[in-house]
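A single protein chain has been omitted; all remaining protein chains appear in their positions.
Take a look at chain A:
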C-alpha cells in the first residue's frame, strides 16, 4: 500500500511547508519560553555555585540575602569562624543599582553590586573564575565585572559617588533577576549601600542634637558617642560560610542558629528559596504562555487540516465509493496533521537554537525539553486532526455519484 498522506503532501508541498514554517515559529517561541525558564533555574544554581558558600548566614526570620533584605553586624563572622566545622566565613553585601562607565551614560547598566572581602582564591563570595584580568586585591576602588555588563578591562565605572577601575571579567555571574554582577571591595560596597549622603548626615546630626535624650546638659560626650555610632557603617547582608570537608551542613547550621540567633540556610534550602520564592511567579507566567501558545498552535493545526480536508471532500467520497476503509482515510488525515507538526517542530527547534543566544537573559534549551515538546506537538496535531477526521468519515460515498 502506498502512503496517501505522503503523496498528498508531496503533491501540494508548498502549502505544507509554508504552514509548517508558521507553526514552526510558534513552536520555536514555545521552546524558547521553556528555555527561558530553564535558564532562570540554571542562573539560580550558578549564582549559588559562584558564591562558593556551603551555608548562608542571614538576619533572623528573613529569607535573605537574595529573596529578602537582610542586615547583619559585620563582626559576627568572627564568632561563626570559631564554631566547629566552619572553615571560612566572609561578609558579603548585595545591592542592585545602576552602574555606568565614567563619561558614557549611554552604556549604563542595571547590575547587582556584590561587596566581597578582597582576598585569595577560595574565599567565599569572590568570583570563582575569571575570563580576563585579575581578582580584587586592593581594599578600594577596584571592580570585577561580568562580561554581560559590556564593561571593558581597565575601564572606570561609576557606582554612586565613586569611580572603580575594572580589573577582572567573569562570565555567567548574574543575579536571580538576570542582572550581571559587579564585584567591588566590601568596604566600598558597605559605604555605597549604608552610608548616607552629606545632607542626610547633617540633618541626622541636627535631629540627634535636638533630642534631649542624647544631648544632655553637662554630658557632651554622650552626643559625641551617639553621633560616631550613627555614621559608622557596620552592616552586611550575609555571611558566607565554607565548611570543613566532611562537616555536616545541617548540624553546623543548627549550631549557628542556636548560639548566634541568626538565620542560616544550607545550599539545598537556598536553592529551594530561589526556586520557590524568586522564580515561582515567573515560572507560572511562562507556564501560562506555554498553555496559550499550545492552544494557538492546536487551533492553527486544526484549522489548516480541516481546510485541507474540506478541499478533498470529493476525493474522499470517491475513495469511499471505491471501497477505501474509514481507517485508511482517518490515517491519511492523521498522518498529514502529524507531518505538519513534524515540519513545524524541525523549523521551531532550528529557529529557537538560532535565536536563543540573542536573548538578553540566559536561554537554556534542554534536549529533554525538546523531546517533550515533540511529544506534545504530535499529541496536539493528533487531537487537532480529530475534527477533520470526523468530517471526512461523515462524507457519504453516494456524493461521488451525485444527484
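In this text, a contact is a pair of C-beta atoms (placed from the backbone, for glycine too) under 8 Å apart; a residue touches a chain by one contact, two chains touch by 3 or more; residues count from 1.
As a convention for this text, contacts and distances are computed from a predicted model.
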item: The complex's invisible chain, by UniProt name, from "Rubredoxin", "Aldehyde ferredoxin oxidoreductase", "ABC transporter ATP-binding protein" or "Acetoin dehydrogenase E1 component alpha-subunit"; value: "ABC transporter ATP-binding protein"
item: Contact residue for the chain not shown (choose from A:298, A:318 or A:331); value: A:318
item: Touching residue (missing chain; options A:12, A:150 or A:220); value: A:12
item: Residues from chain A at the interface with the omitted partner, ascending; value: 1-2, 4, 7-8, 10-12, 314-315, 318-325, 328, 396-398, 400-403
